[in-house]
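Supplied in structure tokens, the structure appears directly below.
Removed: one protein chain of the complex. Kept in place: all other protein chains.
A, B and C label the chains in the order they appear, each numbered from 1.
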Amino acid sequence: MKITIRYMAALRDRMGQSECVLDLPDTITDSAALTAHLRAADPAAEALEHPSIRLIRNDEIVAKPVALETGDTLAFCPPFTGG
Amino acid sequence: MKITIRYMAALRDRMGQSECVLDLPDTITDSAALTAHLRAADPAAEALEHPSIRLIRNDEIVAKPVALETGDTLAFCPPFTGG
Amino acid sequence: MARITVTVSSFPIACGDLLDRLAGDDADCGGVASFTGQVRAEPGLVALELEHYPGVTEDALTRIARSAADQWSLHQAIIHHRVGRMELGEVIVFVAASAPHRRAALDATAYMIDMLKTDAPFWKRVHTQAGSHWVEARDTDREAAAFWTDTLASEDA
Partner (left out) sequence: MARITVTVSSFPIACGDLLDRLAGDDADCGGVASFTGQVRAEPGLVALELEHYPGVTEDALTRIARSAADQWSLHQAIIHHRVGRMELGEVIVFVAASAPHRRAALDATAYMIDMLKTDAPFWKRVHTQAGSHWVEARDTDREAAAFWTDTLASEDA
């Protein structure tokens, strides 16, 4: 399945990119499996598994782990620091 | 001794005047003696002895009873209701 | 040393202008809080009239603002209170505080509005369709002021 991944703020610097589209194996059905998959390819992705990281799936802030479907956009967000 | 007395807000309506100058006997040396003296002349002055009444002596909010000297101005104030 | 601005006037209060004087005024401040009290419409209410004790009022408001500034390390404190006759929806009082951190600005603002209701010589008279009368002091206002007095006393202890 095809997933668009976004890295926000400090995670963008850490991952060295802001967005990528991945064609994932069918065994990956949620965000937890996705981060494990990403970490296997790039140790820097360990940061995505930190408990403080929040997820935005298709323009909605969601709890972890979240189920993924083809066509989804999933953004990894460091803790928010607005205001 | 000469004392200027002011009645503020609801107390002005109650006492029927806003200000008066009294020449008091020397036995009256504080605000408690003054209110007793006023009450003897006018039962409406009982309102001045209510615990909620605040005093302003010579442009200063003071605790009761307050000592009086000739030339003083003493204002009787209902509870404040600003803001 | 905090800058204290206290005004008692019978003219309308320009809240937005007063807020803009604090916001953006001082880069040492992270936060500015404000409270605006206005004449609330109630059945039969036509207007409000505020009497005060000139001179003593300004002193009392200055003391309240100064006490807030000391307690919360404010950069600025403003209390602007209107007197005389006010129509429905018109502003009675504007209070604002600027401080390095948001909690200080918010707490100082709440403190100033609570304290000025019980500690400054203002008296409200309501004009209704049926006549006029003086407003009675409310227990909730006394309790709000007592909350701060107790809190600050116990922090000092």
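Everything below uses one rule, namely that a contact is a pair of C-beta atoms (placed from the backbone, for glycine too) under 8 Å apart; a residue touches a chain by one contact, two chains touch by 3 or more.
This one's a predicted model, so the numbers in the text were calculated from it and none came from an experiment.
The hidden chain, counted over the whole complex, makes contact with A, C. Although one chain is not drawn, its touching partners on subunit C can still be listed: residues 15-20, 22-41, 88-91, 100, 102-103, 105-106, 109-110, 113, 144. The set of subunit A residues touching the chain not shown comprises 8-10, 13, 52, 54, 56, 59-61, 75, 77-83.
Assume only the chains that are shown with their structure count from here on.
Averaging Cα coordinates per chain places subunit B and subunit C 27 Å apart.
Within subunit B, no positions touching two or more other chains are listed.
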